[in-house]
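A single protein chain has been omitted from the complex, and every remaining protein chain is retained in its original position.
And now, chain A:
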Amino acid sequence: MTDPDVPSAYVRDKRTPRETREQLRARIPGWGADLDPADRPSYPRLRYDPGATGAHWDFPERQPGHEGRERSVEHAFVTPVFGTAQPLHGVSGAVRRYAYRRFSEGRLAHWLLLVAGDRLDAWGAHLRSFASARPDVPATGLRTEATRSGPHSRRGRSDARHQLLDPVVVAGPWVAGAAVAWTGGRRLVRALRR
């Protein structure tokens, strides 16, 4: 007889479940409706059934406009269908195109260059926005801090500790950018006055 004080992990059998089938069925809507693993929608993982997909082609007709579109070098060609939103442009586009052309998805450089392209893209857009009627701001939606109980919502939450970093992470680059622009501007004015 096993000492009941010895936990399940150290003996042959798991202790009796807390609730019986009948108790679970009474308490939980639908308990056991998918009990048979072989009758679950994702079983088996690979289920060959070409008639079930809705496709009526062996290989899809090719979408026009694929010439020159960036692609992973792990693909044999630009896939027959692709997104056409936000095509590559400018310096960020050149960086991204290089990442796609030079490095496979298995190389960290591929992804880090794409992230670098993202930051260049964003900063280019911010600079352009300053010359528009709708300049970018460091973060959007912040008025909900007042209208949706910002401080109250965070009270007692452990994640409030690192949320304190958000203003630094978000606004820090803007402050640094402004400082660089100010310093550079002053130097330029001084140089022009000489």
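The rule is simple: a contact is a pair of C-beta atoms (placed from the backbone, for glycine too) under 8 Å apart; a residue touches a chain by one contact, two chains touch by 3 or more; residues count from 1.
Just so we're on the same page, contacts and distances are computed from a predicted model.
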Name of the absent chain as recorded in UniProt (options "Lipid-transfer protein", "Membrane protein", "Peptide/nickel transport system permease protein" or "Threonine dehydrogenase"): "Threonine dehydrogenase"
Footprint left on chain A by the chain that the document does not show: 7-10, 14-15, 17-19, 21, 24, 27-35, 37, 40-43, 45-50, 52-61, 63-66, 69-72, 74-75, 78-86, 96, 100, 105, 108, 111-112, 114-115, 117-119, 121-126, 129, 134, 136-145, 147-150, 153-154, 157-159, 161-163, 165-166, 169-170
